[in-house]
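For this depiction, one protein chain was excluded, whereas all remaining protein chains were kept in their positions.
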Amino acid sequence: MINKFLGFEPDESKLPSKRAKIGAEIDLSSQKYQKIWLGPNHPGVTGNMAMELWVEGNTVVKAKTHVGYLHRGFEKLIERRLYVQGFPTSIRMCVAEPDTNEYLIATCTEQLSGYDKEVPEMAKWLRMLSLEMARLQGLLRGVPGQGGTFALGLGVQWGVYLRDLILDRFEELTGGRVYHMYIIPGGVRGLLPDGFKARLEDNLKEIDDFIVRIKKLMFHNAVFKKRAIGLGVITPEMVDKYGIVGTTARASGVKRDVRKDDPYLYYDQLDFDPPTDTDGDVYARTWVRWQELIQTVDLLRQIMAKMPEKGDIRANMPNVLHWRIPKGETYVRLESGRGEYGMYYVTDGSDKPRRVNLRGPSYTHGVALLEDMLVGADVADVHALMVSLQTCPPEIER
Amino acid sequence: MNLKDILTPFTAWSRVVKDPVTIKDPLSREGAPRYRGFHDNDVETCIGCGTCEAICENEAIDLVPVEGIETKDGDSGLRPKIDYGRCCWCALCVDICTTNSLRLTNEFKWVDTDPDNFRFIPGVDEKDWYKKEEGWRKPEPNYHFYPQERVKMEELGPEERGDSFIEFVKGYSKEQAQQEADRCVECGICIGTCPAHMGIPEYIKAVRNDDMEEGLKILYETNPLPEICGRICTHKCETVCSVGVNGDPLSIRWLKRYIADQVPAEQYHEILDTKKIYKDDKKVAIIGAGPAGLSAAYYLSLLGHNVTIFEKLDKPGGMMRYGIPEYRLPYDQIDKDVNYILSLGVELKTNTTVDEEMFKKLQKDYDAVFVSTGLHLGRSTRIPGSDHEHVFQSIDLLRKITAGEEIMVPEKIVVIGGGNVAMDITRSLARLQRAKYGKVQIITTSLESEEEMPADREEVVEAREEGATIDPGWGPKEIEIVDGKIKGLHVVKVLSVFDEDHRFNPKFDENQKKFFEGDMIVESIGQAPDLSYIPKEIDEQLERGPRGRYLISEYNQTSVEWLFAGGDIVVGPDVIHGIADGHKAAVGIDNYLNSKK
Amino acid sequence: MNEILDKIKQKYNAEDVTVQRERLAFVTVAKDLAIDAVTWLRDYEGFSHFVMMSCVDWMEEGKFQLLYLLHNPDTKIDIGVKTYIDRENPVMESAHHLWKQIWTYQRELHEAFGIDFPGSPRVDENFVLEGWDDIPHMRREFNTKEYSEKTYFPRPGRKTYDPATYMQEKLYPNQPVTAKRKDNDK
Partner (left out) sequence: MSEKDMNSKVSEMLARSEANAKNSGKKFVRPEDEEREVVAPDGSIIKVNPIYDYFSGARPEEEKPRNGIVEKFLNWARAESIWVLGFGTGCGSIEIPPLVTPRFDMFRFGVQMRPTPRQSNAFIISGYLSVKTLKRVIRTYEQMPSPKYVLALGSCTINGGMYYDSYSTINRLDHYIPVDVYIAGCMPRPEALLAGFGKLKELIKAGKAEKANEYARNFDWYKANQKKIVKDWNMPDYNW
């Protein structure tokens, strides 16, 4: 076939192979296999994505991830927005933990324009606070959500309620419930309201209680154990091969945490140790996330104790309407609840970015890894595997 | 797997006795005090600058006219209209709002069946959430989307500048100019207020982009005297600047000067593309080489007409040269602008006084005549003693200082007047006093109080820095003369200068008196035109408006069709008005000449 | 950091070495050496974590810039290996054999920029779009706003006025408007 955009047919004979195939060749006409689609209209999938599954009986023999249902073309849209305008747009790239996007786009622009040194101390602490709160609300959905995939709905009921309390705190701090739009290039958009710390502490106490309850409910649950242990094992060798990051990698015994490896903000001033496990199965991943839940609560307490009371919230920056950033490129990463979350940012000296490219953990987890991992799995476990990899489709297609 | 794993999950039943967490009435739940809900706008404070529209990444905001809100200087009369089919409630519009009039309330419920309803003008269209006090406002502290403070202009200190006539405002460096230009929000409110309607946001943009050629082109589109205007313009634009509503206004004048200063005079022809100008056979006479005359000459010669300027004094520039002291406007800068205009083929006849006879000759020899002779007669206070020989008119003194003539500089001087001219003469005399006696003893008094004084604020401050005493709010009563020598000025307290109708009608408190000692009194309370050169028969044909000024069309045509008038004699003393008049008159003359064919 | 950069410079004749941060650097290598360099970094220098692959469209120069961003988990160093390919003839050697996730990136870049990676699995399949018949959507010359207005047309009935021109028209109705007009129907 002549490529429309190349205008010629590439000479494939000079290449080592014809187009390599991924996955098994399945002959559906043999009547031995059946093809089923999971999603996009399916309550169990994580977000609006689809899995195309070839099954033999109950066993998946081949899987394909289909994304694009949530594609909005952020990277294109941000290319035609001013630097400050890009930040409300970028937030929508991941609804589960939007603050991470805010932080990335703010930090990229600050680094390239040389204002990263001028971000006030108070603003950095507030950024940390909002990032950890975002992680907490993500985990409050994610940890019981894993139980939800095995039809354990009670934990979800608890978790979503507690997440809502954190969203209430977010609302007080940032003015937004889900999309906070709080971390702006140069700083943040507000100090802590009066009495915020006390109210957050109250919520954290409730979450402490929840952590114990969910442990009894899920991790000491015969059904959960039976189904999750040994399911979807990721070996340490697979981690680099597939680009696995975050809690998923840590559950396989590979200790990767951007907060420790490449400390940003004031994470080097906090006392914490990323939890790990060695089994690498769904149970281990959930267990690591549960431990991380404890750790996040602890981190929030540490941040509240260490942060100053008052201070400037934004650096003195040029007029946002004409803000130009000299030509340059950078990659900024942070540790989101799902793992390494990064942004490649290229500027060309104009008032708009040349290219913004997001690297979400789901990009590798949700396509290459998930497709390989589903082979041999039971159809009933597909959701559990998807949730355990924390796939978030908007991160893949953006 | 053991029995424990089967039993432990049942501990969740303990929750059965807990209170439910359900919100009883979710519909009446309020948003947080900082919640970004629906918009509200204080239409009274809003000036319709459109910065909210500029920053909106979703193109959700339109600026639309609103009934009952008049367009006036500093208020476009437009108000933002928001499309909730676009808004993402990021509140960038609130954060950048130059007047802090826009805010978001914490209301968030709006359900409708018609998608076309989701557009409204906050603060104008009736919505029930305006009464909510809580909601998102611009964050505190030190949170600004554009720098609030003006880049400081380097000036000579009062000590250095006080005894010389060299220019004391140094002008911006490139970094400073770009930094200052960066503060502009490009709203364009200033354009309507500037009498010449200069493309202010555009030339500021040129400064930002460091494109001086483009900047100069934009300047010359509406103003052929940028060096002069960049120094002494009354900058009405800065008084309406939207950035100045909360913060310092943009220093538009200094940025204009920056552009003109950057381009050497030799490059003007090339940049402005005026190396070759086509000339037709039409001839226009201009009387008076002041700002209006020069401006008219520039645009007329660009339009291809032959222009001759008649000037009474020996150098062109009019009041700009003879009225404004050199420390504010150096003569070489006047020459730079004027020489460029003259180089376009404009003929200048200096030392040529136009009288009645000459005027009639001009009428015969030229196709059109533009009079812009300015206000060169000083007004007198006419108080007892004001006819003494040591009572001077500031205009006369300034002219003499420029011409280098010797003038009387006694040890103690009293100046009457609160305008810029009063400040000019005060500061000029202060310099001369310092040079002569090493100290300054000059008192300037005016009818208007400190706040009402028409002089620019910085002029007053600088005059004080240079040692002059400014004591406003006093009405001159009598000049005390003993043995034929002036001893000083008796004044009484002024209660108010203007009545309720804003008419000049001063009221005095005769009980509060003061005496200003001085050997010489300078009157600087206004100027009047000298139009004696216009022949009687023509003068009779000319219609006059209020205050005896000639009535002119929008293109400065008088009721005598070949006669155009402009500048101070028509609009009152102001350089930029004069320039604007010259431009308009040029267009008018061109139209007139073309219609005559 | 400098050590590894020196090595790349020597071995692959890398140009345009920029150290963006303490532990992040970008190097440019020739197109036919890029995959070799990436393989070498992976196998000999411990850059085992493939962070991302990206493409930047330098339309004005007629080039696509490909980026392979690698991370060394031991030294915590990131190196972005950049290479430029011709925009008219965008073909790049496939690297799908190096890491398992790379074919996804190549499939996305094929759709978004029209870059071909011969040999890469499923590179021709749709990734995020379905029934796309315009030029690849991430190319600079593709005007998304124009496309959106043409295809999905916004709700009509909006008009905005430019304060500068509106004021001139209102305050000086008989004079020509000198301000540059910004009003438009939306």
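Per-chain numbering from 1; labels A, B and C assigned in written order.
Following the convention adopted for this analysis, a contact is a pair of C-beta atoms (placed from the backbone, for glycine too) under 8 Å apart; a residue touches a chain by one contact, two chains touch by 3 or more.
Note that this is a predicted model, so its numbers are computed, not measured.
Under the touch definition stated at the start, the shown chains contacted by the missing one in the entire complex are A, B, C. Only one residue in the set C:N2, C:T151 or C:N174 touches the chain that does not appear here, and it is C:T151. Remark: the omitted chain is touched by one listed residue; of C:E22, C:E61 or C:E130 this is C:E130. The set of chain B residues touching the chain not shown comprises 20-23, 26-27, 29, 31, 38, 57-60, 83-89, 108-115, 118. With the whole complex as reference, residues 35-37, 40-43, 47-48, 52, 66, 68-73, 76-77, 80, 88-89, 92, 95-96, 141, 156-157, 160-161, 163-164, 177-179, 394 of chain A touch the missing chain.
Not every partner is drawn; the one left out touches chain C at residues 128-134, 137, 142, 144-145, 147-157.
What we mean here is this: only the chains that are shown with their structure count from here on.
Shown here, the protein chains touch in all possible pairs. Note on interfaces B-C and A-B: more C-beta pairs are in contact across A-B.
Put simply, the C-alpha centre of chain A and that of chain C have 22 angstrom between them.
The geometric centre of chain B is 47 Å away from that of chain C, both derived from CA atoms. The distance from the centre of chain A to the centre of chain B, each centre being the mean of the chain's C-alpha atoms, comes to 54 Å.
Contact with two or more other chains is made by no residue of chain A. Per the touch definition, chain C reaches chain B in the complex via residues 155, 157-168, 170-172, 174-175, 178-180, 186.
On the side of chain B, the complex with chain A involves touching residues 1, 4-6, 8-9, 11-12, 15, 21, 31-36, 51, 54-55, 57, 88-92, 95-96, 104, 136, 139-147, 179, 182-186, 208.
Against chain C, the residues of chain A that register as touching in their complex are 3, 5-6, 8, 10, 12, 15-22, 67-68, 71, 73, 75-77, 79-80, 111, 240-243, 245, 256, 261-262, 328-331, 333, 340, 342, 344, 346, 354-355, 357, 359, 363-364, 367-369, 372, 397.
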